[in-house]
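Removed from the display is one protein chain of the complex; every other protein chain stays in position.
The chains carry the letters A, B, C and D, assigned in the order they are written, with residues numbered from 1 in each.
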Amino acid sequence: MDRFRALFLSILLLSCLAVPALAGPFEDSVAKFANDEFSDTEAAVGEIAASGNALASPIISALQDGRLSADPDSKKVFITQTDGKIVDATTGAAVDKLPDNAAAVRLNNRLRRTVEAALGGLTLLSPDPAKRLAAAQSVFKSHEENLLPTVESALAKESVKSIKQAFAEARAAIILFKSDASDSDKLDAVAVVKARGDQEALALLTGLGDQPALVTKAAASAVSSIQSNLAMWSMVQNAWYGLSLGSVLLLAAIGLAITFGVMGVINMAHGEMVMLGAYTTFVVQEVIRTRYPALFDYSLLIAVPLAFLVAGFIGVLIERTIIRFLYGRPLETLLATWGLSLVLQQAVRTAFGPTNREVGNPSWMSGAFELGQITITYNRLWILCFTLAVFAILLAMLRYTALGLEMRAVTQNRRMAASMGIATSRVDALTFGLGSGIAGIAGVALSQIDNVSPNLGQSYIIDSFMVVVFGGVGNLWGTLVGAFTLGIANKFLEPVAGAVLGKIAILVLIILFIQKRPRGLFALKGRAVEA
Amino acid sequence: MLKVDNINLYYGAAQALRGVSLTAEPGKVTCVLGRNGVGKTSLLRAMVGQYPIASGAINFDGKDITALKPYERARRGIGFVPQGREIFPLLTVEENLKTGFGPLKREDRNIPNDVFSLFPVLETMLGRRGGDLSGGQQQQLAIGRALVMRPKLLLLDEPTEGIQPSIIKDIGRAISYLRNLGNIAIVLVEQYLDFACELGDSFAVMDRGAVKYACDRANLDPAEISRQMAL
Amino acid sequence: MTPHILTRSLDRAATAFVLLVAAVGVLIPLSNLLLPQGSMFQVPTYLVALWGKYVCYAILALSIDLIWGYCGILSLGHGAFFALGGYAMGMYLMRQIGSRGVYGNPILPDFMVFLNWDKLPWYWYGFDKFWFAALMVLLVPGLLAFCFGWLAFRSRVTGVYLSIITQAMTYALLLAFFRNDFGFGGNNGLTDFKDILGFNVQAEGTRAALFLLSCLALIIAFLICRAIVSSKLGKVLIAVRDAESRTRFLGYRVESYKLFVFTLSACMAGVAGALYVPQVGIINPSEFAPANSIEAVIWVAVGGRGTLIGAALGAVVVNYAKTFFTSGPLAPYWLFMLGALFILVTLLLPKGIVGTFNSWWEPRRSTGIAADEASAAREDGISAAKMAE
Amino acid sequence: MNVMDTRATSAMLYLDGVHVSFDGFHAINNLSLTLAPGEMRAIIGPNGAGKTTMMDIITGKTKPDEGTVLFDGTVDLTRLDETRIAELGIGRKFQKPTVFESQTVQDNLLLALNVDHSVRGTLFWRGSKAESERIDKVLETIRLTDARNRLAGSLSHGQKQWLEIGMLLAQDPKVLLVDEPVAGMTDVETHLTAELLKEINRNHTIMVVEHDMTFVRELGVKVTCLHEGSVLAEGSIDQVSSNERVVEVYLGR
Partner (left out) sequence: ADDTIKVGILHSLSGTMAISETTLKDTILFLIDEQNKKGGVLGKKLEPVVVDPASNWPLFAEKARELITKDKVAVVFGCWTSVSRKSVLPVFKELNNILFYPVQYEGEESERNVFYTGAAPNQQAIPAVDYLMKEEKVKRWVLAGTDYVYPRTTNKILEAYLKSKGVAQDDIMINYTPFGHSDWQTIVADIKKFGSAGKKTAVVSTINGDANVPFYKELGNQGIKATDIPVVAFSVGEEELAGIDTKPLLGHLAAWNYFESIKTPANEKFIKEWQAYTKNPKRVTNDPMEAHYIGFNMWVKAVEKVKSTDPDKVIDALPGIEAPNLTGGTSKMLPNHHITKPVFIGEIKGNGQFDVVWKTPGLVAGDAWSKELEGSKDLIGDWVGKKCGNYNTKTNKCGGQGS
């Protein structure tokens, strides 16, 4: 016990003083990295972590990040520092460049875990609070007994509340698995872990193995309390998933609510407009990647207006060359736009190839945060916000602008609108362009969660029509409520029935619902409709 | 102001207008009369450009507008109250009126007070959807809508159809009010003879797509017109 | 659509059509069987199978035209009835395999053995008998259409709402049939058929007979449709299509009319599917794909909606184009061709091939229809809905 | 308005205490009205008074929120759908002419004929001589004989009005509800229509809505004036048109 404490204190001391490394077994250990054998690498990590050498932490971090290279011939190992400089791993001396046949030291999952654990031990006392937190969490997971003294000393010193909490939990985790801990310590530990209350806590408690009866009982009650707590949260989680699925459905359908809902064009090429938006994002990112990598985080902000313009422009083009000959014959628009969708798909396939293209998530759209016991991913959250914003803007546009009024007038009675001095052809083109443009920006958002492939649009077209029709054709609010209703219903059904049966159930529900409300959720009523 | 010169119009092979000529002057009401199906509506459609004519010319404000699109004609000041009202059914009354803003300059984009003083019912129903109104209310809305455009030429296709007597009187008063403004030319298509005779400055009776009788207020003989229409 | 003239001239066209199909139905198999292989006039077997498929599609198109062209019911899920008919036939063919399957189980089809099923699910009973399967070919699609239509028409679901729920129906079936648990072979469907009524499905004679039968079915379907549309019932259907509520005020029970043609049309689609399966050799859930149903509607539009002959013609033309464009150097570009075909037909032949031909043939008659938008929209079975908010 | 209760049961059409509102707007307000068998009644009233809505209620297009609507004293019309009501023998001409635009004038009439309307009936229908004579006669009455083979969609507005009247004739219902039959007709035609209605009235019950007072006067029947969804005045044309309120809200000065 005391030996470990001393060891880790000395690591701390050494790394603080940055005393140059000593020659000897440490070098041999490092050299093992050059063997390109997972077992040797594992051994090396263990030995280095225990060596107390100041370079241990940099070496192991480098290994974790793939910045550690080894030359199999000379058995020399190098660290590429985050600033790009290269140093010799045994001496810390700067090196000009990597030898030609130096290759990154490989890891597999088992090793990665070892590395994480080792690094956790090494960074528990790091001055960087983020690292300390990560270390505490990794210790909680690995609950390595020999880290207890370090954890305890770290706990004593810690001043940040949340990290202190994490250390306390890490300590509790270790104690729980420590065979010689006293029952009362263990019971305290159970309480701490129970207070944490999340999946990890549950995992820890269910995986306890043999324990004194008292502890087993406490753990069991903690497990059931965590479980019931989690079950409650899972309702919240389903609701959130439903909202997020709803926002995707809404986003995909909203352009269709214009071209189909307002204009009456059965626009089978709607999905392809979405696809064009996604490909615009791809092109934007491609240019950014090759020319202005620093702008990557802004790529979506740039792509949104561009996608609107690209898809909108193509929409206008389609309206001018095809749709305008078909007003008043909605079913023929089905035929023509279906043809169009085939052409657009194949055009994209020819231009960009048939395979998926990579569209990356900017950093602000990656990852997740925890809210209570649910995980909210940033990309879904942003998509929800974005969708609502698009919806609000569109609604305001239709409601309060002259163009909005003209659009509605033209689509209700084109001939009379012309006699009121409305340039119907311009309005038609703009309306279709608007619907297409919105489909385009939907593509930008969908590129963040789905394939960017020529088939992208196909996978949304049916759902989009369902949403628009379910909500009530011609009513934007209906589309909104329809999308969220279907999204939430789907997500509450999915855990019960499974994804496939859930989807079938939703379809059957739509069919039955339409029997009750033959004109959708927000049906237009009154003689105005029949007029 | 408006000069229709010898126009012919076909629906497919069926000829609906045969060499029709007609003029309308500011401050004057030109009445077009005739039985069902003689081509009155077709004539107005030709004037507003909703249906292409086969030959002939239409002059408005000194310019040939034969080739212009309907909306361009509307922007030059032709207001149209169609038969069957053609209200935008899902727009509210107010929005229906606002569709007339297109040809106007920004500062003119308001609903003239005339409209509400002529048809008070519209003011009370501003928020209701046009399509929900009763037939007569729609007719009033259609006239009001055309007035919002501040037209130089107003074409009315049977505006009294389906209107209660008191409002017919109102419409009559409205038409004479507009005529008396002196800067609007009015073409009134009617079957309601008394109404037409009261308002008209000149008269044309159509039959089978052609004007077969015409006269001025000066030599108006209602009995003769009635006889012409009955034939 | 002036009855005397058009009926008379269509009658001539109808007779010609029936004779043509009959001639094709007899001559192609004869030439295939009797003429020596490789001779100029010999129709190769592969073409017999191919044309057999087209003829089945033509029947499907006809069934769609009956409800869409004449009654304004746009079904975007008619492929479901076709597929159900196909499955009924496929189940019979599966049972006929008997112990010749790879696992040699005399009762269970291979996919069941392979999924460790120990006995035949109840809904597979009876399919070893042809008469039963034949009955099911009509009954299953018919019953589904009847139930679906009974609900939908009574609730007055019309226009796009109806179209979209038919699509939901076929989509739901697609997902259901994909599941292995459902007992119809999952994604792979039913295949590797051996014989039908004791004849080898792959034998030339069987193929020829199936082709002949398909042509016969096409003729019968056509005659039934003709009889319906030229009766007073046909006029009622058109009235329903153009002004459904007005028809009600005249005392017609609109939902019964719709239900009648819808169910009949589903049965026809089922027969088409049943004839299709032995000729192409496989039935699987992709037949339920909404895109398939949409495509079938498009055949009708290309050929000419509301013309019957046009529907059949459209099915053949589009599918021939598909066959033609998907081979050879054009293969990578065939979607361009097909897409362009659809766009051009809509723009240049707004009434489809036969519709345009008709109005060209009788110019005085069909022009000048008051093509005012509202009525055209109604005619299309869609009340072009508008934005309220 | 008090309706004569004793006659209520024997009335052909009996409306009592009917209310209809659309999103809070009361279109029909405690409306009570009876129509005796064989009677012809003219309904007048300001635009928006609820005349068309009343017909919508009788024909089953609109369901009242409250109130009784009886046909022939026994049949509760509020429970029936449009088809059933039409089958009972209530026919209607719409204010805005609605005809089957893509069918010929003749077929429009054929469809309206009062014969077997079942699926089977129409499927196996064979035209009879009597039927075609009926159609010929109607065509003559509505003066569209020359247009019999034209598509109804290509008729002028007034011609469609006539065709609607013709369809009503062909349908030969017990009760005719006629909404603004002479709108858009010349004086001569108006007169002819009045004659026609009087002729039909000999063996049919009729309710006719019109704003053309000359026409109403010519019919010479009892007049009901509706206002804001209920009966404002009832009586002979002279009585009604001298009623102060009627003059104020309807006729004008």
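Here, contacts are C-beta pairs under 8 Å (C-beta built on N, C-alpha and C of every residue); 3 or more make two chains touch, one makes a residue touch a chain.
Since the structure is predicted, the reported quantities are computational estimates derived from the model, not experimental observations.
Visitor: Quick one: which shown chains sit in contact with the chain that's not drawn?
Guide: A, C
Visitor: Out of C:Pro29, C:Gly101 or C:Gly251, which touches the unshown chain?
Guide: Of the candidates C:Pro29, C:Gly101 or C:Gly251, C:Gly101 is in touch with the missing chain.
Visitor: Tell me which of A:Asn101, A:Ser366 or A:Thr401 is the one touching the absent chain.
Guide: A:Ser366
Visitor: Given that one chain is not shown, which residue among C:Trp68, C:Phe81, C:Phe193 or C:Phe211 touches it?
Guide: Considering the complete complex, C:Phe193 is the one touching the chain left out.
Visitor: Counting contacts across the full complex, list the positions on subunit C that touch the omitted chain.
Guide: Where subunit C meets the chain not shown: residues 44-46, 49-50, 53, 99-106, 111, 113-116, 175, 178-180, 185-189, 191-193, 202, 280-282, 284, 286, 322-323, 326-328, 331-332, 334-335.
Visitor: Can you name the residues of subunit A that touch the chain not displayed here?
Guide: Answer for subunit A: residues 38, 66, 106-110, 112-113, 116, 199-200, 202-208, 230, 237-238, 241, 244-245, 248, 345-346, 349, 353-361, 366-368, 375, 377-380, 448-455, 458-459, 490-491, 494-495, 498-500, 503 touch the chain left out.
The definition used in the following text is that only the chains that are shown with their structure count from here on.
Visitor: Where are there more C-beta contacts: A-C or A-B?
Guide: Between the chain pairs A-C and A-B, A-C carries more contacts.
Visitor: Comparing chain centres built from Cα atoms against the global Cα centre, which chain wins on proximity?
Guide: It is chain C that sits nearest the middle.
Visitor: Report the inter-centroid distance (CA atoms only) between subunit A and subunit C in whole Å.
Guide: 44
Visitor: Roughly how far is subunit A from subunit B, centre to centre by C-alpha average, rounded to an integer in Å?
Guide: Once rounded, the distance between the two centres reads 62 Å.
Visitor: Give me the residues of subunit D that touch two or more other chains.
Guide: Counting only residues that touch two or more other chains, subunit D contributes 22, 154-155.
Visitor: Mind pulling the subunit B residues that touch 2 or more other chains?
Guide: As it turns out, subunit B has residues touching two or more other chains at 11, 14, 89-90, 129, 132.
Visitor: Of all residues in subunit C, which touch subunit D in the complex?
Guide: The contact residues of subunit C facing subunit D are 1-4, 228, 231-233, 235-236, 238-239, 242-243, 245-254, 256-257, 260, 368-372, 375, 379.
Visitor: Taking the touch rule as given, give the residues of subunit C at its contact with subunit A in the complex, in rising order.
Guide: Going by the criterion above, the answer is residues 74, 148, 151-152, 155-158, 160-161, 164-165, 167-169, 171-172, 175-176, 178-179, 245, 290-291, 294-295, 297-298, 301-302, 305, 332-333, 335-336, 338-343, 345-347, 350, 371-374, 376-377, 380-389.
Visitor: Name, in rising order, each residue of subunit D that touches subunit C in their complex.
Guide: 59, 61, 81-83, 86-87, 91-92, 94, 98-104, 106-107, 110-112, 114, 117-119, 122-125, 149, 151, 153-155, 167, 171
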